[in-house]
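I'd like to ask you about the structure that follows.
Complex shown without one protein chain; remaining protein chains in place.
Chain IDs A, B and C follow the sequence of writing; residue 1 opens each chain.
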Amino acid sequence: MSLNPVIDFLGRRLRLAVIGGGTGSFIGAMHRQSARRDDRYQIVTGIFSADQAKSKKDAEELGFESDRIYSNVKELLEKESSRKDGIDAVAIMTPNDSHFDYSMWALERGIDVICDKPMTNTLAEAETLHKKVQETGLVFCLTHNYTGYPMVRQAKAMVEAGELGTIRLVQVEYVQGGKADETKTFSPDNWKFDPVRGGPSRVMGDIGTHAHNLTRFITGLEVDEVAAEIGAIVPGRIIHDFGGAMLRFSNGARGSFWVTQAAAGVENCLRIRVSGTKGSLEWMQEFPQALTFKPLNAPSQNRTPNGPGTLPLSARCTRLVAGHPEGFPDGFANIYSDAAEAIAARRAGKQADPLALYFPNSFDGLMGVRFVDSVITSSEANGQWTKC
Amino acid sequence: MSLNPVIDFLGRRLRLAVIGGGTGSFIGAMHRQSARRDDRYQIVTGIFSADQAKSKKDAEELGFESDRIYSNVKELLEKESSRKDGIDAVAIMTPNDSHFDYSMWALERGIDVICDKPMTNTLAEAETLHKKVQETGLVFCLTHNYTGYPMVRQAKAMVEAGELGTIRLVQVEYVQGGKADETKTFSPDNWKFDPVRGGPSRVMGDIGTHAHNLTRFITGLEVDEVAAEIGAIVPGRIIHDFGGAMLRFSNGARGSFWVTQAAAGVENCLRIRVSGTKGSLEWMQEFPQALTFKPLNAPSQNRTPNGPGTLPLSARCTRLVAGHPEGFPDGFANIYSDAAEAIAARRAGKQADPLALYFPNSFDGLMGVRFVDSVITSSEANGQWTKC
Amino acid sequence: MSLNPVIDFLGRRLRLAVIGGGTGSFIGAMHRQSARRDDRYQIVTGIFSADQAKSKKDAEELGFESDRIYSNVKELLEKESSRKDGIDAVAIMTPNDSHFDYSMWALERGIDVICDKPMTNTLAEAETLHKKVQETGLVFCLTHNYTGYPMVRQAKAMVEAGELGTIRLVQVEYVQGGKADETKTFSPDNWKFDPVRGGPSRVMGDIGTHAHNLTRFITGLEVDEVAAEIGAIVPGRIIHDFGGAMLRFSNGARGSFWVTQAAAGVENCLRIRVSGTKGSLEWMQEFPQALTFKPLNAPSQNRTPNGPGTLPLSARCTRLVAGHPEGFPDGFANIYSDAAEAIAARRAGKQADPLALYFPNSFDGLMGVRFVDSVITSSEANGQWTKC
Partner (left out) sequence: MSLNPVIDFLGRRLRLAVIGGGTGSFIGAMHRQSARRDDRYQIVTGIFSADQAKSKKDAEELGFESDRIYSNVKELLEKESSRKDGIDAVAIMTPNDSHFDYSMWALERGIDVICDKPMTNTLAEAETLHKKVQETGLVFCLTHNYTGYPMVRQAKAMVEAGELGTIRLVQVEYVQGGKADETKTFSPDNWKFDPVRGGPSRVMGDIGTHAHNLTRFITGLEVDEVAAEIGAIVPGRIIHDFGGAMLRFSNGARGSFWVTQAAAGVENCLRIRVSGTKGSLEWMQEFPQALTFKPLNAPSQNRTPNGPGTLPLSARCTRLVAGHPEGFPDGFANIYSDAAEAIAARRAGKQADPLALYFPNSFDGLMGVRFVDSVITSSEANGQWTKC
């Protein structure tokens, strides 16, 4: 294995622009660190705010060349696409309602896209965007970062290898407490509390899509039908803060789905349990290095990154020897590094390692938006089973 | 506190008959150990099998007096109720379809009852039995034993004391793997696999009622409406092995409910999370000595039996100093010992300690059977929200 | 298997006297509950205090016959040994300095003994007592109760079965916080803080012997040499509250030993890790139902009571199906029930089940007192390696 497949493919690093995530943004720092982690990208430009002065200040602090400091996204994309050394890819981490336009503009200019989830706010946009990705053949990477954890990859690989047998039961939950405090006012000045910019169901767009995507990723199954109730458990709140659902999967498996951001004192409990005919898997984001495998009629096992029994898809995205825990930033970086390999291979007209192609894409994004749409439809019909 | 409140009240131990639970039965041994634990009962007679020879052999091994070895339940109840030193109470641990008759016969003869759950197989029986308990004023103790764990009592006491604020969200699951193995045939010769004797929904009667009762016990709330799906996930099975539901509580709280006995490799994961305006509680039966309390805006806490912050309802049923774990048998014994205190107080015409009266009773039994009934109704109506 | 081997052997329950453990004693209640648990003993008499009125009150509350209420231990032993229906066994739970006399008096009268640890305060007494047990052939059961936990038995059985290979490394610790609070005065009126009654090293006698015995039980090895330091970490304290040691085992294995009762906020962390050529075992008393087995070059496993891979020595002392946790009282009761089987078999002139004979005996008691003695010797010689 080479030290840097992007340099292998292109003889240079990918040139990346970042849109959003300026000073004070946690996710912005995460994107930039992820891009730098394996030295596959060079961040050369970016727009950090609609406020041009603010955006410029961040750009300077990040050390961009002065001729790559732009006024807005459109200008950035246009000027970069006419440069000889223009950007290869753009990373979008702006409010949800802008994902569609920015992605479309980039794709139209031949620029590969890395985009935060949810892909779009509406199903129509998601369908259009996915179609555009298919037509252009460009890389579209959606940062459902939890699929980058080594033990999530291991879970998927174990299911693919048949170690669980036929999947029968899935239980997925994503419980947070950030919106539990009633005394805290959430101003719609923050786009996350504005349904127009943040999307039709806050809890579903923000964390429900993660729970849904994690389920699909590990099981390889699609949700066929859903019966759901979503709403605001905190009185007077206009955005959704909880959602429960029953799931029917394409193969007849059944599932339970529960998400909330109003569970006081809880930090970030994304937890999944998958049972098949031969055993069950359990994983919890707050202790991501632990994957519990409970085989039928044998002692339960603690699987760890690079521990005994590690499968190639997991080994590939584990940077350390066993016992050295990795976390959220590592999983996030894995998504970036895999996307880089795919982008560089495409641009070099070569084949990336097939194991590099497990990052979430526009189809995953479309499925996520469709699921949110079905959940809303079901909830509005008082929990009626609804096709996804 | 006296060493033995039953001897305080009556000058002697309670005389108890046991029905069911002979050689080879795990639950039979548990009932008898629980009765002996605090020296409040003397087990003087019992029926262990419809097969009289088998029943007699067990009775002799248990050392009963020869004139207290009977042929059947009816004979036992009749002869004992005419003895001067006849039994005070009967403990019923037979197949579900017999709970109603045996309980009614005992109550009609003035004998207090300890009975396994579910209370009955049908809602009509549950209503009749509860009415009979109310009319007679006798003690009816239903062995929803998980409510006897010190940390479950602590959870209830914390909710009652307002430490969680208003309850908003509940997530309860009971996941087992005992019926996951497809290669194992479950003969309807075993009453548990016979819907007539075992009840209309195996998974709901066996463990769903525990999950439901635990939720009611801790939160003090009733389930108002349920939308559910239950069925058999293992192909060709006639009894239910999974059930999922969404819950609406009497105070507007929302909940998620998930039970299955087909999760390969899982042992006995009864787990509950309750969130209120001021914090969340988490408890898991497999590590019953750990209650996690996550207050809003303060570090999460590990509460332990008799550890700092223990409330009286919990302290009362903890036999040990902090750090010495108790388990399933201790919780089971707590239910028996509390029931003994209530029975002895009633018979002595005195008042038991109010904290002794938290054991599950016929109202809890009725609520459990009604919940099962509503779940079945909802599932048969394809998940329609149904009143409980 | 019979429901009650004692009744099988003798046609009746064993008659037991209890010495110590009156009102307010946690360990007294534990002993009595353990005796009652499997219906193998009938507690017929006891002495609860040097204060005769206090002792009598407890005796009455426990419901003893009036002609079995005695003034002191000597009277009890004498009168009982001359009754036709006299006691078979005595259970001793008095201050450490009285264990020797009471045990000797009982053995001299042909009464089997169950005794709290440490066996004696001095090595000379331990040697005399052990010799007396050997000469009389009576049963002497020392309540090192932690050896009664199913997963401790499983650990021993796995070592015996060779599943760990040759033992190489042992790490044992017993950390408590009960004596951490400097603001709390510990009066020597409490025998536990009086070196004369409580023994020459409080921390070693109280918990050090448990850690030592657990190590011997699981590994089957003896400590050959010890280098130690013990003392009082809380300024001004006259009894020991911590002890550290390095261990050399009979087979060349090495170990680390650490005990303290002055670790603020810690409850009862007895923890052991044993490594052999083929794998390691880890067990922690605060979560006794979890035994972690880490095989060489294979995923680590969570072993549970009655879970897959359970060996007979463990299965025998597990009362429940897998997933139903047992605790401290269950392990304690296992010791009592095994001792009952041994006592009844001896009295019937028959053989008990060999797996019933793993309870700690006077040899274990002697080894424990000898270890304490060696630790003190080493510490007084500033940590010199000292033979055990």
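Note that a residue touches a chain if its C-beta (ideal position, glycine included) is under 8 Å from a C-beta of that chain, and two chains touch if they have at least 3 such contacts.
Everything quoted here is computed from the prediction, not taken from an experiment.
S.K.: Touch as defined at the start, partner being the missing chain; which of C:Ala253, C:Ile272, C:Leu313 or C:Val369 qualifies?
M.R.: Touching the chain that is not displayed is residue C:Ala253.
S.K.: Which is it among C:Ala262, C:Leu291, C:Ala322 or C:Cys388 that touches the chain not included here?
M.R.: Per the contact definition at the top, the residue touching the missing chain is C:Ala262.
S.K.: Could you tell me which of B:His130, B:Arg303, B:Arg347 or B:Arg370 touches the chain that is not displayed?
M.R.: B:Arg303
S.K.: So one chain is hidden, and I want to know which residue out of C:Ile92, C:Ile111, C:Ala227 or C:Ile343 touches that hidden chain in the complete assembly.
M.R.: C:Ala227
S.K.: Pick out which of A:Leu14, A:Met30, A:Ile114 or A:Ala356 touches the chain that's been left out of the picture.
M.R.: Within the whole complex, the residue contacting the unshown chain is A:Met30.
S.K.: May I ask you to list the residues on subunit C that touch the chain which is not drawn?
M.R.: 165, 168-169, 171, 173, 175, 177, 180-182, 227-229, 231, 233-234, 242, 244-246, 253-256, 258, 260, 262-266, 273, 275-280, 293-298, 300, 382-385
S.K.: I need the residue numbers on subunit B that touch the omitted chain, in ascending order.
M.R.: 292-293, 297-304, 307-309
S.K.: Going by the touch rule given at the top, which residues of subunit A touch the chain that is not shown?
M.R.: Subunit A touches the chain not shown through residues 2-4, 7-8, 12-13, 23, 26, 29-30, 32-33, 36-39, 58, 61-63, 176, 266-269, 285-289, 304, 307, 319-330.
The working rule: only the chains that are shown with their structure count from here on.
S.K.: Computing the C-alpha centre of each chain, which chain sits at the greatest distance from subunit C?
M.R.: Following the centroid criterion, the farthest chain would be A.
S.K.: Mean of the CA atoms for each chain, then the mean for all of them together: which chain is nearest?
M.R.: Answer for the innermost chain: B.
S.K.: Roughly how far is subunit B from subunit C, centre to centre by C-alpha average, rounded to an integer in Å?
M.R.: Averaging C-alpha atoms per chain gives centres 34 Å apart.
S.K.: Between subunit A and subunit C, what's the gap in Å when you average each chain's C-alpha atoms?
M.R.: Centre separation, subunit A to subunit C: 55 Å.
S.K.: Mind pulling the subunit C residues that touch 2 or more other chains?
M.R.: Correct list: 304, 307.
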